[in-house]
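First, the structure itself, so that you have it in front of you.
Note that one protein chain of the assembly has been removed; the remaining protein chains are unaltered in position.
Per-chain numbering from 1; labels A and B assigned in written order.
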Amino acid sequence: MKGESIEKLSDYGVLGFIKINLRGVAQVMFQPSAWTGLLFLVGIFWGAYATDDAPIAWGALLGLVISTITAFILNLSTDDASQGLWGFNGVLVGCAFPAFFDSSIAMWLSLVLCAAFTTWLRVGLNRIMQSWRVNSFTFPFVLATWIGLLSAHAMQSLRPIHHSQIITHHSHHIQAGMDNFWELVQAWLNGISQVFLIESWVTGAFFLVGLAVCSRWAALWAAIGSALSMCIAALMNVPTSHIAEGLYSFSAVLTAIALATVFYQPSWRSAAWSILGIVVTVFVQAAMNAWMLPYSIATLTAPFCVTTWLFLLPNIKLNR
Amino acid sequence: MKGESIEKLSDYGVLGFIKINLRGVAQVMFQPSAWTGLLFLVGIFWGAYATDDAPIAWGALLGLVISTITAFILNLSTDDASQGLWGFNGVLVGCAFPAFFDSSIAMWLSLVLCAAFTTWLRVGLNRIMQSWRVNSFTFPFVLATWIGLLSAHAMQSLRPIHHSQIITHHSHHIQAGMDNFWELVQAWLNGISQVFLIESWVTGAFFLVGLAVCSRWAALWAAIGSALSMCIAALMNVPTSHIAEGLYSFSAVLTAIALATVFYQPSWRSAAWSILGIVVTVFVQAAMNAWMLPYSIATLTAPFCVTTWLFLLPNIKLNR
Partner (left out) sequence: MKGESIEKLSDYGVLGFIKINLRGVAQVMFQPSAWTGLLFLVGIFWGAYATDDAPIAWGALLGLVISTITAFILNLSTDDASQGLWGFNGVLVGCAFPAFFDSSIAMWLSLVLCAAFTTWLRVGLNRIMQSWRVNSFTFPFVLATWIGLLSAHAMQSLRPIHHSQIITHHSHHIQAGMDNFWELVQAWLNGISQVFLIESWVTGAFFLVGLAVCSRWAALWAAIGSALSMCIAALMNVPTSHIAEGLYSFSAVLTAIALATVFYQPSWRSAAWSILGIVVTVFVQAAMNAWMLPYSIATLTAPFCVTTWLFLLPNIKLNR
């Protein structure tokens, strides 16, 4: 088996392997395009270095490659491999571990274990969910990372960067505000960059361009998702700094892309449905923040997963 | 599609629409009867005004209509509509929001969103559960309202009536006791009225009469469920005031009706099975109270849903 797997892997060649890994980065936002993935990766590196969190970028790269290779070792679907579907959970695990934990051997080994784990988690969760015709989305990343974050309460080898408030790990940067138009724009782009746990408006801009390269609809809806979720969060009076850091938008961005461009064809009806999805995502985000608070761990992209499941499960026919 | 939906809705006429909404109220306790719904609604209005919580009654009405109309807009099953199955989650959401939150524009908008949400939540959850031959019961209401209650921790536009103890929101009335026979009877009827989050023995009496109009078995088992759950709760030494307020009985009432009269035919065997169900519901109620305590939110009717699922899933054949 192992021999066969390596054979399949070598069929791709070096360039092919790089390509499916780049697609893996792009698939976090549902785009099967290596160019999109490249722009995303540039954005990640920019953001990681700009916020003095370089390990996030290298972790992203490591997690990506590990989870992709794991699929070959376990002899899993090469169709999914070509589409980059084995990489997107791993790259997120790779961003999350250095974002929440200090660099240490135990942290990097846990990152590798966790990234590999997402690969067979995805197979298992999809097997359960396919009978309901939904997908596990980024939930393998969420589940594996939650296990990692929670276990740090008992495992002292995993040292949280901010022990008391993992949930707002981003706030160790300069306190974000929203007092003028430019700060609003930054908050709006932060909401997009936070999909990869990075708070940087430049990264957000890279992500928007990366999306546009593959699908203008996706770029448009990412933009709408971030803007609209900011409005709802502001109307409902959540802490302003959380909005400014993009913490109420990143899940809504993913819900928007998923509902408006992936699972429904763009139309006025699907637009209304997606806007409803964005609004609900903000409530689910607030609710999950409260739920996680006693454990001081982050919701990650769980609000996106949960909301999108709840909007896809009823199998509502919007277009005739 | 929208045109078609409105056509279907207008087929019912004004009286027909009122009828399916009244059935929606009655379906909270599994009765497909408009008369039962009318008596329930009278009980709700009486109880809401008697406890100075008028918004509960108007919220119930609003939630009911919103969730029913949502089903037509989404072009969902009109068979279910005729049976009142689109209204029972909405009416409960409508009771819950004003019971837990101060009246405000944000609260009423959230109520409308949440009531509409239960409609497609029910479709989605039923799709998952039908392969196990169980129903989502009132869980769409529970899930949507939990999201609302939890999100209030972050969203300051939603102001809890009693910030520190949402779980015992009812105790702002005169402290209930159980020192004489009359107070015991009140507690017993409170257990029935609390199904709609109201603490009023008059309301409980209206509910019993409403049940009897449609099914005497249902009325009998509601009565047994409330009485027996009080006994078990007292034997296990839970706080007396919680028993007096009916907080250990409302889920048991629903379990009793469901197991003894809806999913099994009345018989000695199903009676024994239902009594076991009532006992387990009290333990699940106590367990979920503890589980929710760090978040100070209510269990709502989740103990009923969970227990009834666990008693229906094994598909035990009681009658030959």
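Here, a residue touches a chain if its C-beta (ideal position, glycine included) is under 8 Å from a C-beta of that chain, and two chains touch if they have at least 3 such contacts.
Quick caveat: nothing in here was measured; it's all calculated off a predicted structure.
Contact with the chain that does not appear here is found for just one residue of A:Trp146, A:Tyr264 or A:Phe304, A:Trp146.
The omitted chain makes contact with just one of the residues A:Tyr12, A:Trp35 or A:Tyr295: A:Tyr295. When the whole complex is considered, the residue among B:Trp35, B:Trp217 or B:Phe283 that touches the unshown chain is B:Phe283. Panel shows chain A; residues 1, 74-75, 106, 110, 113, 117, 120-121, 123-125, 127-128, 131, 146-158, 294-295 of it touch the chain omitted from the view. For chain B, the list of residues touching the undisplayed chain reads 131-132, 235-239, 242, 269, 279-280, 283-284, 286-291, 293-294, 309-318, 320.
As a working rule, only the chains that are shown with their structure count from here on.
Distance between chain A and chain B, defined via averaged C-alpha coordinates, is recorded as 37 Å.
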